[in-house]
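One structure is given below, encoded as structure tokens.
With one protein chain removed, the remaining protein chains of the complex are shown where they sit.
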Amino acid sequence: MYENYVLDKAYFVKVIADLAAIVEEQRDYLTGLDSAIGDGDHGLNLSIGFREVTKNLGEWQKENLTILMKKIGMALLGKVGGSAGPLYGSLFMKMGEPAAGKDAVDFNEFYNMLKVGIEAVEMRGKAVVGEKTMVDALRPALDTLAGAIEEGVEPKTAFEKMLDSAKSGRDSTIPLIAKKGRAMRLGERAIGHVDPGAASSCIILEMFYKNMP
Amino acid sequence: MYENYVLDKAYFVKVIADLAAIVEEQRDYLTGLDSAIGDGDHGLNLSIGFREVTKNLGEWQKENLTILMKKIGMALLGKVGGSAGPLYGSLFMKMGEPAAGKDAVDFNEFYNMLKVGIEAVEMRGKAVVGEKTMVDALRPALDTLAGAIEEGVEPKTAFEKMLDSAKSGRDSTIPLIAKKGRAMRLGERAIGHVDPGAASSCIILEMFYKNMP
Amino acid sequence: MKRLINDPYDVVEEMLEGYVKAHEQYVKLLEHDGRVVVSKKAPVENKVGIIIGGGSGHEPLFLGYVGEGFADAAVIGNINTSPSPEPCYNAVKAVDAGKGCLYMYGNYAGDVLNFDMGAEMASMDGIRVETVLVTDDVVSSKEIKDRRGVAGDFYVFKIAAAKAALGADLDEVKAAAEKANANTRSMGVALSSATLPSTGKPIFEMGEEDMEIGMGIHGEPGVRRGKIEPADKVIDQIMEHILPDLPYESGDEVSVLVNSLGATPLLDLHICYRRVAQILKEKGIKVHKAFVGPFATSMDMAGMSVTLLKLDDELKELLDYPCDTPYFVQK
Partner (left out) sequence: MKRLINDPYDVVEEMLEGYVKAHEQYVKLLEHDGRVVVSKKAPVENKVGIIIGGGSGHEPLFLGYVGEGFADAAVIGNINTSPSPEPCYNAVKAVDAGKGCLYMYGNYAGDVLNFDMGAEMASMDGIRVETVLVTDDVVSSKEIKDRRGVAGDFYVFKIAAAKAALGADLDEVKAAAEKANANTRSMGVALSSATLPSTGKPIFEMGEEDMEIGMGIHGEPGVRRGKIEPADKVIDQIMEHILPDLPYESGDEVSVLVNSLGATPLLDLHICYRRVAQILKEKGIKVHKAFVGPFATSMDMAGMSVTLLKLDDELKELLDYPCDTPYFVQK
């Protein structure tokens, strides 16, 4: 089943284009979350990065998936800065590797792309679940997807479970004290607020889900 | 009649004490007027000056009227600064001269005190009626008092007329463009506002009036 | 906006106490007059005394420029209020080295009244005191002699002080100050009022979208209120007023001062400077040296001003002359 479920370059390009659009739309929402427990720039930072991506996407889509994702990641790394730049930069740069220079991937390969990308985020940021970061959304999401694949769940449904899991993970950050990032200096005052990076991670996964065939 | 109408040191001391009290009370009103067309400090400036006067009044009342008024004027000159400091400083310093070292004055001498004081304001500031300054209150007031004395009006009534005239003069500043002081840079924007110095001049004259026997 | 003060009646004295402690290597208060900030080097032998002053609330103006190669003394008034005559006089007594003194301050009625009385007192002691009023604010009046002084104070003071430091006599120093003033033009905009220490409230209210064009540094209203605009548009308007006023023309060499009125950050000022530089380049006017920062403020007022000083060889040399004060050091 998974070998026949193909995600081609057009899919990835569409996901990225939609992502760029939704980042603009959600910019002030994300920035608002970051105002509460950070420095109020998460939405703007992503917007700066994805504007750069949008500017070049027409050009870059000529490349294979590995290079396309790498260029996207490099643009985020180069333009976003802060914590989100290196973290999301690594996510996208690394995601391309399992695509191995191809123009399309099957669902197994797609899973590997996500796995490698999310692990790169963990490696870079050294955060684990429960520290009130994007990892609280990404790690459970990846585990859920792995489980669903183990059970042989149909691709789009499997991804839906993944997304649900990401959202629960995002919401699980609300009662937490932060142990990583800017919010860690806040102590108890961070309690009661969603982590902005967990929220943006859900938005990213949602775009992958929405565009699945 | 005027020779028998005596104003003694106790009267002047009481006027000054009341004046100091009312300046505190009206500080924010005067400052408000100065905010509209000046730099918002007229009330505070006078308050700083009269606080200094209050601090020393107990000591100074041992002196004769000439020295008492001079000390009051010097304190205003030294503490108020701005335009009001030299102008009101001159008013009080000069007022003492016609008292000629005495401890009480009759109404003719009192008129001379006001005359010399107000002329000193005019000399210092070089303003004439119609330029939207304290002179718009002081000059007509003095002229009215002179007229009333000419007509032989009873002292307190004469001074009442003087005060009315000062108030009309104050209100006459409302439609004016300023030709002196900070407000002169405002041009047409000064129209519609009372001149703060004209307002404080009325307050000063009012204290002289209220305490008259 | 909120202020960090104690009793509003004590702000000036407490500031001065802090100031002379913080910068004790440079300045002291006169022992017998707590409203005169004097350079520790004053009186300087064989030098004309340079005395500046005015109301408080414009820091680093005036006291920040007292030190070597700049002013010998600053006379300190209450907030937004000219000092009284006595400290003006005491400043002369403290810094005069036998060559006379020059008073320099912005052209405001209150200051003229008080400094003139100070000068009269000094002349009774046989000390010659001359005065130069700064009149750089182009929008404050058509007549130059009626214009008020704003950030241009900095240039006029700096030039005259350098001339004095070079050993010139009082007439020459005064002439240099007058030449600098004649070559200086400024205009500013305010985006918010300053907060008065006495009331804790803004001097005046401004709408969310409003901007005051031609605002002075005491919170006096400007020539008109307009809608707030992008930085480039604001600078375009300012330059349209300043450039033809002298005029500044192709081939001229100038110094530019982009001044913060207090709360406007260096970030914004440099965006503004960028546009000023573009316009000057278009017009063929060369920039010799630029200054960007809070040089003459109105406490926590948001806003900025642009000042141009047209240079010749003499003014250039005097502008570049080294000095060392708490708020302006030049090698």
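Every chain is named by a letter (A, B and C) in the order it is written, and numbering of its residues begins at 1.
Throughout what follows, contacts are C-beta pairs under 8 Å (C-beta built on N, C-alpha and C of every residue); 3 or more make two chains touch, one makes a residue touch a chain.
All of these numbers come straight from a predicted model, not from anything done at the bench.
Of the chains on view, those touched by the hidden chain across the whole complex are A, C.
For the chain missing from the display, the contacting residue among C:Leu191, C:Ile213, C:Val254 or C:Leu315 is C:Leu191, taking the whole complex into account.
When the omitted chain is restored, the residue from C:Leu29, C:Ala182 or C:Ile228 that touches it is C:Ile228.
For chain A, the residues in touch with the chain missing from this view are 27-28, 31, 35-41, 44-45, 48, 51, 77-87, 124-125, 180-187, 189.
Touching residues on chain C toward the chain that is not drawn are 1-7, 11, 14-19, 21-23, 25, 56-57, 59-60, 64, 189, 191-192, 197, 208, 211, 228, 230-232, 234, 256, 258, 262-275, 277, 287, 289-294, 297, 299-300, 302, 304, 324, 327, 329-331.
The working rule: only the chains that are shown with their structure count from here on.
Once the centre of each chain is set as its mean CA position, chain A and chain C turn out to be 54 Å apart. Between the Cα centres of chain B and chain C there is a gap of 33 Å.
Chain B has its Cα centroid 75 Å from the Cα centroid of chain A.
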